[in-house]
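All remarks here apply to the structure that follows.
Omission of a single protein chain aside, the complex is shown with its protein chains in their original locations.
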Amino acid sequence: MTSDLQTFVPRPDRPPPADSAGVAAWIRKNLFSDIPNALMTLLGAYIAFTVLSAVLNWALFNAVWSADTRRECLDAVGRAGACWPGVAIWFENLIYGLYPKDQVWRINVGFLALILWMVPLWIPRVTSKIGIGLSAVMLYPFLASYFFLGGDKGVVWTGLIALGLTGFVIVWATALTETLQAKTAGAWLIDALGRANAEEKMQTRIRLLAVLAIFLLACLAVWSVSFTEVRTRFWGGLFLTLVISGIGITFSLPAGIMLALGRRSNMPVIASLSTIFIELFRSVPLITILFMFNTMLPLFMPAGTEVNQLLRAIVAVCLFASAYMAEIIRGGLQAIPNGQYEAAHSLGLTYWQTTSQVVLPQALKIMIPAIVGNFIGLFKDTTLVSIIGLFDLMNMARAIGEDTNWLGLFIEPFFVVSLIYFVFCFAMSSYSIGLEKKLATGRDTG
Amino acid sequence: MTSIPELSDKTKQRGKLSRAIYDARIRSAIIQALTLFTVVALLFWLTRNTMINLQARNLSAGFGFLDVSAGFGIGFTLIPYKEGDTYLRVFAVGIMNTLLVAVVAIALSTVFGVLVGLARLSTNWIIAAVARSYVEIIRNTPLLLQIIAWYFGVFNLLPRPRQSMEITGGFVLNNRGFYLPGPVVEAGFTLWLGILAVSVIGAIALYIWAARRLERTGQSFPAILTGLGIVILVPLLAFLVLGSPLSWDMPELKGLNYVGGITVPPSFCALIVALSAYTSCFIAEIIRSGIQSVSKGQLEAAGALNLPANWTLRRVVMPQAMRVIIPPLISQYLNVTKNSSLAIAIGFPDLVSVWMNTSLNQSGRAIPIVAMTMGFYCAVSLSVSAVMNIYNKRVQLKER
Partner (left out) sequence: MKRILLTGAALAALNATPVFAQETLATVEERGILNCQVGLPTPGFYALAEDGTWSGMDVDLCRGVSAAIFGDPDKVEYQSVTSAVRFTALANAESDMLSRTTTWTAVRDTQLGLDFTTVNFYDGQGFLVPADSGITSALELDGGVICVLTGTTTELNLADYFRANEMSFTPVTNENVNVLVETYLGGGCDAYTNDKSGLAARRSAFPSPDEHILLPETVSKEPLGPVVRQGDDAWANLVRWVIFGMINAEELGVSSENVDEMATSTDPNIARLLGSEGNIGEGLGVKPTFMIDVIKMVGNYGELYEKHIGANTPIGIPREGTLNALWTEGGIIYAPPFR
């Protein structure tokens, strides 16, 4: 019986017509659909070709790759090709500034620690991502400060560095247990000790003890290593750029939230003070703020206070960035419908509960692309610290052209610096676009 | 505002004073008073330190140096300036130059930004791709580097004065600058200006009348076309009738350089191109997101009503897109003004370069100079944002 049953086999799809598939069709459809389009295509291709060939000729085909002085380069190709050896010799300086060469590994380890700290954020099975992210922002700077600065550490600083180290250990412990066992490190520890059925208080006590133990071990570890001091005057290059913009963004997020809340507050004094601060710092160019802090901060302080140059630049960048961040956050806050506030209010939540539990989580989620954009802007803006004389990427590039052997080498270092900036900014903006798309899912995008 | 705390027995027992602390209004007053006190104390402390430090270091914070002769040359000035003029004059020159850069760059970047924004939405793959890579490359490199790149990559590579590119009618381009014929005012010019003003006012009046009539009767009138006709044709006729009350001073090669006419230095050109290119990327993105923010349903509805294409654009898409476009656009305009301070990198004499750098350097008066510079930028930004806030309030959707 059943053997007679014919199964329905659909006939295979017919291939699309030859002129609507394949490379040729794509080209026809997208590039030469009509005459103006074809002209535009040719024009676009021509522009792309001219620019690319000029740059490639200079940077690659006509370039000099080995020479001892700029004179040798000039004698070989004149100015038709780039002179790379000078940049190559100084390349390490472009990245690390004047940081002592034998200590450079500390910078590498410091940034490696940050990357390792962030890795769990990309592991899908890790659940405490917010905690990890927050710890990276709050605790990592202490750890990094000692790697970068070194020197004598007092009791307090030792404690703080150990706190950073503790944070790092706990983050990875959590990441490991969550990936392998699908439970937090604390829960895993309690299970391992066989106290899963113990009282809540007992469990908390065990967790605290464990943290304390790690902290003490970390203190011991920190106490036993010591790095030589590298004063901030030797910091420079990409490293300095990253430090300034990193601190700027870390500081500006909480400060920006406070300012934005202040501006929307219904206490007139607070609202007007926040508004004045935000508008003042947003209305002047960063370069004037940097200038002011550089020349005038020492005047504002009591006589004899030494404020180092890097700190002045960082203070200026932080204040500037917080004013901008405040406006971004305010935009986010405004996007939260009134209904949310009213609902929270009707549940009897206090102002701070409403803000921290209901409004900010929603606002920050909307604002993430803008915050990343702000960070890119800040990263680019740090080029301005070169104008007050810090040896960031720009000034380091300039120093190459003042080296007696490479006197006048100017275009090449700038080309490399531009590339470095582009790679970083492009990576960040692509990440931000990806993030935007990911966050946009589930919302009506019509 | 704040919630009413659950009144436990403990709280009930507390006195009036402690209840006052929990009163939202009193608490808010206390917080504000404390904040105000802290801020005032901080400001007082800073000022006092500054005074003491200035005295101890034999520095003067006064404005007495403003009428001292500056003694240095400035490469490009809108108002007459000689080396022997005062610092105050230098300040004015700097302000004029900054404003000029801002205005020109804003105009160019808007035009270019709209074009690139539309190109990014183009169906031609290569155009969209070129537009996209343009935006990505320019947006992700610091402006400071771009200004330098334009200056050396383009304007410094132009031919030297003796091999200048002579574009017709007294327009000359070489690596010392862009030379234009300069207008020379002759008799009758004021009268012509009056006619121009009248025709512009007439065109505006016509537009208003047409708009009112449209509202009242629904009959349309091609006011923009007619208005343009009036603004162009009437002054043109008047110009011919009055016998060309304007003559042109042509630049010509004399000695080392071109003399006469208007000279635009290469640093200005590089700054304008770099600023416009940079800002146009951001504007392009703003325009693109603005247009994309208008939902498809609106277009379909307009189609269903059989509105002509240009009406759909003018009456349906643009008003809605503008609401999204305007606020970020304004902050871009303010950014242009602030970013023009990067002129210092190629030595265009804008306010920061000529005032906060050269003058500060030559006179050594850091405090008054930095204060005046910041004061100028604040004044510009605050007045623009004030105007824009008013506009913004008018176009924003009203929520409840």
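Letters A and B mark the chains in the order given here, with residues in each chain numbered from 1 onward.
Note that in this section a contact is a pair of C-beta atoms (placed from the backbone, for glycine too) under 8 Å apart; a residue touches a chain by one contact, two chains touch by 3 or more.
Because the structure is predicted, anything quoted here is derived from the model rather than measured.
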Residue among A:G154, A:G304 or A:G339 touching the omitted chain: A:G304
Among A:G151, A:G389 or A:G434, the residue in touch with the chain that has been omitted: A:G389
Per the touch definition above, residue among B:T86, B:N257, B:T312 or B:N392 touching the missing chain: B:N257
Residue among A:R71, A:R207, A:R264 or A:H345 touching the omitted chain: A:R71
Of A:N197, A:S224 or A:T404, the one touching the omitted chain in the full complex: A:T404
Hidden partner chain, residues of subunit B it touches: 34-35, 37-38, 41-42, 44-45, 48-49, 52-53, 56-60, 71-75, 83-84, 148, 152, 156-157, 160, 175-176, 254-257, 259, 263, 265-267, 344-347, 349, 353, 356-358, 360-362, 364, 366
On subunit A, residues whose C-beta touches the chain left out of the figure: 70-71, 74, 78-79, 89-90, 92-93, 98-101, 231, 233-234, 291, 294-295, 298-299, 302-304, 306, 309, 387-389, 391, 395, 398-399, 401-405, 407-408, 410-411
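As a working rule, only the chains that are shown with their structure count from here on.
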Chain centre separation (subunit A, subunit B; CA means) in Å: 29
Residues of subunit B defined as touching subunit A within the complex: 1-4, 28, 31-33, 35-36, 39, 46, 49-50, 52-54, 56, 123-127, 129-130, 136-137, 139-145, 148-149, 152, 295-297, 334, 338-339, 341-342, 344, 352, 356, 366-367, 370, 373-374, 377-378, 380-382, 385, 399-400
Subunit B partner contacts - residues on subunit A that touch it in the complex: 30-31, 33, 37, 40-41, 44-45, 47-48, 266-270, 273, 279-280, 282-288, 291-292, 295-296, 298-303, 338, 348-351, 376, 380-381, 383-384, 387, 394, 411, 414, 417-418, 421-422, 425-426, 429, 446
